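Input: one structure, supplied below.
Excluded from the complex is one protein chain; the other protein chains are retained at their positions.
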Amino acid sequence: MKKNSMWSLKLNTASLVLIPAAVGINYIGKLFAGALKLPLWLDSIGTILAACLAGPIVGALCGAINNIIYGFTLDPVSFIYALSQVGIGIVAGVLAYKGKMKGLVGSIITGLIIACVATVVSTPINIAMYGGQTGNIWGDALFTWCTANQFPTWLASGLDELVVDIPDKVAVTLIAFGIYKALPKKLTILYKNDQAIESLD
Amino acid sequence: MAKIVVEHLKYRYPLTDELALKDISFTIEPGEFIGIIGENNAGKSTLCQALVGIIPNFYKGAYGGKVFIDDLEVAKHSISEVCRKVGIVFQNPFNQVTGSKLTVYEEIAFGLENMGLSRTEMMERIDYSLKLLDIYQYKDRNPFDLSGGQMQRMAIASIIAMRPEVIILDEPTSQLDPQGSEEVFRAVQSLSQEGISILMVEHKMEKIAAYSDRVMLLKDGKMVAFDTPQKVFSLENLEQYGVNAPAFTRICKKLGIKNQKNGCYPVTLEEAEGAINLLKNGGIADE
Amino acid sequence: MSNIEIKDMYFSYTENEPVLNGINLTLDSRTTAIIGQNGAGKTTFVKLLKGLLKPTHGQIFWDGKDISQMTVAQLAKYIGLVFQNPNDQIFKGKVIDEVMFGPINIGMSQEDALDHARKALSIVGLAGTEDENPYDMGLSDRKMIAIASILAMDTDVVIFDEPTIAQDYKAKEKIKQIIRQLKSDGKMVLTIIHDMDFVAECFERTIVFAKGNVLLDGPTAEVFAQKEKLTQAYLEPPHVTQLCNRLGYQQTFLTVEDFVAYVKRTLKK
Partner (left out) sequence: MKSISLYQDKNTVIHRIDPLSKILYILVAIIVPFLLASQIASAAFILVSIIILLMGKSLKRTVPMLGFSGLILITVVIIQGIFRPDNVTPALVLGSVVFYKEGLLFALGISLNVINILMSFSILVLTTKPSDMVETFVRMGLSPKLGYVLSSVFQIIPQMTETMATITDAQRSRGMETEGNLTTRVKAFFPLISPVVMNSLITTKERAIALEVRGFDSKQKKTFLTEVKKTRSEKVIKIVLAAVLILSLIGRVLIWLR
């Protein structure tokens, strides 16, 4: 029973309503990062948090819906990158469920794994869309250097994405972990699907 | 019209040790207006949510006893079935807006679409409830552009459209300004005149005294009193239960003015006015 | 004792939609309630005092010094504002850390901040909860934490925005006590509030805002005596005052005690 519940597609209302809130958190994270002129995007805090709270399916849905919404509000190219957000949601959900996101070290490792997955999913899209670039100055500088030194495109592009993703995803995972840790149990229990009603009769 | 029967209701939230409701039993007749009072954490909201099945079906936890709305046993049915008979309105109007609809009209339709009603039936019910709550003129507005009072009336209208036989209002005015609260109280009165049973949790004791047929006083998850407002507000140890009687009752208590017929203190503006006038014109105070 | 003088203050978010239309007020040591319906400009007014907004025209003087152009951070040392919803500010995992956040920001040492925070928590009746998670506590307690987090900053002026919303009798009594304590400590107290009975019992002065103007200003009893003007601002007098009006009394009483004393006196005659 417990084993199945991580992948259960039957979501309760609380988990469903968590999705728009998580997308909103992503959006606000990005706005605050922009307003404070921080050098990172910080735009997947909600996805990771939702994945921790309600599992990989909700995490994946958050990621997908996040980018669909970005597609409608900022840049239609985001639709295509929904795939990498889905990857982030699934990985975070699975790792959190397996209890890997406990403590600082666990979160950093989780962040690194998330960054790798995001890179694996995004790189082919980057290559198909932009010949391998990401649009980030530092990443693209590395890409240029690699290209000029005859690296294969997939490697140059992968490294480009990775240098951008590692600091961002590690930071985001740490922030999500910090918030998750402080959440009252009364709230987090609502998103679990396997509660039963005890009888007092 | 539905009758509510609660038998030995007990409930404990998940992850807590103490019962939030401790063996509560009562019966409410069809069409009654019930005021529920008590201090914070007395169990008022928990009781409200138990009547709709949010407790135990949303929160889980530990549950005992039975709640019947007519012959429907609440805990044994899903919330979506129970909500056809009992509607509930909460304190914060913002959090009750679905957020997925762009106009007030569509917002009201949300519950009706879920019930699977036909279009014509929906439109008829929406028009009726918008007019009953006096917000028909805002039907094309975005729900979030309404004032607090209007938004709360929209929340009530969206419940009314589902034609429940009982409506529960959990502090419906505490987030509103005086004008907004007045709008909501007037709306609640018109519901009561339609014959709908009403249970209302409220901290404004003057309002409770003015509207209620009976008042239920809770303390620490137990029902302490359930009687007419005059009887409940005349209780000597009321403050011990974290409740302050209406200003009118407190004045009359201090002046020792009791209603000769039932031996209770006046609880409303009108009763107090009458009693004090009587005193001035030669009536006798106890002191 | 300090005072705040507001001279000919105007404010609007967008042109053609004025929120405040030329406010002239002098705030002094009297505890003051600001009432009026939503949208009358009350919250905008306190945000201007706090420096969160800048007046489009006019000045604010504190003891003769123009503060209308000071930054929020500079003003934080002098003016504290308790926001309506405690969830808009609480972010620490422990009550004590939350309450110490403000004091440390305005430059108090760790020890002073701890000291002030402890004191503030005991004033709001939450001594002993220092190590709890604020979100494990009820909303009513979180409101008290938010109050404590401003009290701990030990500002000369304390402003409350709707402190009594959704509070029960006991909590309201506690807030009354806090306001009285602040007054006796020589602080200036300003409160936006909808609960007229509370205003009647707790505030010496009442200012009524309506449509961006000051409609009424004076000792609380005088303000509540102006029936027509109150109706104009969609306000009802306190319940005791309503009873006075019904009985046709000339005097305006605000509290149960005053009313009872008066009736007893007249009856003796």
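Note that the chains take the letters A, B and C in the order they are written out, and that residue 1 is the start of every chain.
Note that a contact is a pair of C-beta atoms (placed from the backbone, for glycine too) under 8 Å apart; a residue touches a chain by one contact, two chains touch by 3 or more.
The structure displayed is predicted, hence computed values, not measured ones.
In the full complex, the chain left out of view touches A, B, C. Across the entire complex, the residue among A:69, A:83, A:166 or A:197 in touch with the chain not shown is A:69. Interface note: of B:54, B:187 or B:238, the residue touching the hidden chain in the full complex is B:54. For the options B:26, B:68 or B:110, the residue in contact with the chain missing from this view is B:110.
From the options B:129, B:158 or B:192, the residue with contact to the unseen chain in the full assembly is B:158. Residues touching the missing chain, restricted to subunit B, are 49, 52, 54, 58, 78-81, 83-84, 87-88, 90, 92, 94-96, 98-102, 105-106, 109-119, 122-123, 142, 144-145, 155, 158-159, 162 (touch as defined at the top).
In the full complex, subunit C contacts the hidden chain through residues 47, 50, 52, 72-73, 76-77, 80-81, 83, 85, 87-91, 101-102, 105-106, 135, 149-150, 153.
Annotation for subunit A: contacts to the undisplayed chain at residues 11, 13-14, 16-21, 23-25, 27-29, 31-33, 35-39, 42, 45-46, 49, 61, 65, 68-69, 71-77, 79-80, 129-131, 133-135, 140, 143-144, 147-148, 150, 175, 178-179, 182-183, 187, 190.
As a convention for this text, only the chains that are shown with their structure count from here on.
With centres set at the average Cα position, the gap from subunit A to subunit C is 43 Å. For this pair, subunit B with subunit C, the centres built from the Cα atoms lie 29 Å apart.
The set of subunit C residues that touch two or more partner chains is empty. Touching of two or more other chains is recorded for residues 185-186 of subunit A. Those residues of subunit A that touch subunit C in the shared complex are 181-187. Residues 39-41, 91, 147-148, 171, 174-180, 182, 203, 206, 239, 242-244, 246-248, 250-251, 254-255, 269, 272-273, 276-277, 279-280, 285 of subunit B are the ones touching subunit C in the complex.
Note for the complex: subunit C touches subunit B at residues 37-39, 138, 140, 165-171, 194, 196-197, 234-236, 238-240, 242-243, 246-247, 256-257, 259-260, 263-264, 266-267.
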